[in-house]
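One chain of protein is taken out of this complex; the other chains stay put.
What follows is chain A.
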Amino acid sequence: MLLRWRSQAKRSQLQKKNVYYSYTESFYGPDIASAYYILSLKGGFRYVGQSEWFRANQRGKFSWDFLNHKNTPIEEADMSYTIINYTGLENLERQRSLRTLKLKGCPEVDDWFLARLHLFQDSLEELDISHCPRITTGGLAALRNLKGLKHLNVSSLPGISNPGLVIILLEEMLPQCQITANGYDHNLRKVEEEEEEQMQRQR
């Protein structure tokens, strides 16, 4: 029973963090609401036309200067190592000029999240989903909708079983995209060892 309470508490905390920021949106507009959401999840972002990144520090504190730029859409968002999930992506839905999205090491990013990225199909050029434990091959199929994608990083995904084959299929699916996939062991050594053992047994 205690275990169940603990898991329910964790889940409700996740839901609260990823709730839709409609209150902020009604006062400040969708761009500020998305910016506030990113900062409260300890991410970082950059506005269109600005070169300055707004980030929250380790403790979650951030400066309120981003409020100065009203009605400026967000161009780059860095949500690495945050707990963003499918419902949270609703807060970024209006950002149709989002060009870069970094989701390195996010524990809640799964296949359904990738399917929802079709919202940014016209603008997204760079996507980094490396080290996300919940992504599997089925989700990578959904990336087909991102026709403007130029850089994709799928390194070290523990969820995919045949990385070599999957990378080849991705390259076929997105011909204009440059795919980075490090951290996989493409060696055939294990199979060769098994074959040697079988040969020895036959002898």
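In this section, contacts are C-beta pairs under 8 Å (C-beta built on N, C-alpha and C of every residue); 3 or more make two chains touch, one makes a residue touch a chain; residues count from 1.
Here is the rule we use: contacts and distances are computed from a predicted model.
The subunit not displayed here is recorded in UniProt as "FAD-dependent oxidoreductase domain-containing protein 1", chosen from "Nicotinamide/nicotinic acid mononucleotide adenylyltransferase 3", "FAD-dependent oxidoreductase domain-containing protein 1", "Proteasome subunit beta" or "Transcription factor IBH1". Touch with the chain omitted from the figure is made, among A:Y28, A:Y86 or A:Y184, by A:Y86. Considering the whole complex, the residue from A:I83, A:A142 or A:I179 that touches the absent chain is A:A142.
By the touch rule set out above, chain A reaches the unshown chain at residues 3-4, 7, 11, 86, 111-112, 114-116, 118, 136-139, 141-142, 144-145, 147.
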